[in-house]
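All protein chains of the complex are present and in place, except for one that has been dropped.
What follows is subunit A.
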Amino acid sequence: MTGGPGTGPDPKLIGDCVHCGFCLPTCPTYVLWGEEMDSPRGRIHLMGQHVEGTPITPEMAGHFDACLGCMACVTACPSGVRYDRLIEQTRVAVEREHERDPQERAVRGLVFSLFPYPSRLRLLRPGTGLARQMAGFLGRAHPSLGAMAALAPRVPRRQRLPRLVRARGERRAVVGMLTGCVQREFFPQVNAATARVLALEGCDVVIPRQGCCGALSVHSGREDQARRLARRTVRTFERAGVDTVVVNAAGCGSSMKEYADLLGKRPVFRVVDLSEFLAELGPAAERHPLPMTVAYHDACHLAHAQGVRAQPRALLGAIPGLELREVPESAICCGSAGTYNIFQPEAARDLGDRKAAAVAATGAELLVSANPGCTMQISAAMRRAGREIRVAHVAEVLDASLRGVSLGRDA
């Protein structure tokens, strides 16, 4: 994202790839299809071809679009190739140079004028019934729209959060909190739980009025929209006067940590994931027992993009009575990947089914996921497989334990 107009993937970053192939088995699309062009190594090769002067052909664009941006390859790469940067730079080039067919353009336009705007997103909430009522029609109009409608979860009553939630007991920190778009509209109970957990652990929680952080746009190569939204978010939290912003959505957190690259300027606050922050802060409040079996799902934008794996497991593991189970193939993406399950519904569905089988194999009663996209994706896949499972955010589980109540039914 660092380049100006007309720049594509950075040849120096491409040159870091030594073609060892260690990324192949970690790549969800390679796992599905076994084709070089749909592996990170193959995509980097395609980027190299483009840099050498090959125009972006529809085939090439298709392979870039098929990348989930899950960053599992970044974790696996022994040579330290910055595939995350490369694919973002490439997506910008694709958006600039590749002429999409009119129908695809229309769908993308619709999604990107919907998701980053919570007030518009509200229309999709099943409370209004719009999405479910129109599901059939949307699916016939375009598979992407059908996928979008099918994902919308049942949403509990809207909860409006105050601008400031005071610390309980001794104040140990003051933090800002990102409420997110999908998180706020589809999972308001997660934001409420996050604020309560932070307050119970001794934090003043500042929750300014805010918009989209720009993550979905960054991950889709919509650079201008991404910059605009990022600048606004930076202004919001700078005005709020906090030096730490806690984020409970993996995708948002990973993008916000890269603001310096996107905007060319480091924000004055630091961005931390909720689990990362709580692990660092250390426990103060008492944990009440929650006797249940829990499978923890590694969100790609948490595990791969932010390297946060141990902290949520440690937080969950410290709850008395809670038994933590590992999901097999946990490093492979569930297929949600931001807008991926909307634009690439078939691949997303296959990956969702694979993840659902893995989650079911744990036999756990509850799945914990730290990203709203994953939560919707895996819930939908489990429903399809007839293995419906309760899904909750780390914040909700901690909230229940800290308050000594059972986990809410809506979780």
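In this text, a residue touches a chain if its C-beta (ideal position, glycine included) is under 8 Å from a C-beta of that chain, and two chains touch if they have at least 3 such contacts; residues count from 1.
The criterion applied here is as follows: contacts and distances are computed from a predicted model.
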Among "ATP-binding cassette domain-containing protein", "Glycolate oxidase", "Transcriptional regulator, GntR family" or "ABC transporter permease", the omitted chain is listed in UniProt as "Glycolate oxidase"
Which residue among A:T54, A:T293 or A:S406 touches the omitted chain?
-> A:T54
Options A:L24, A:L263 or A:A318, residue touching the unrepresented chain = A:L24
Absent chain, residues of subunit A that touch it = 15-22, 24-25, 33-37, 42, 45-46, 49, 54, 57, 59-60, 77-81
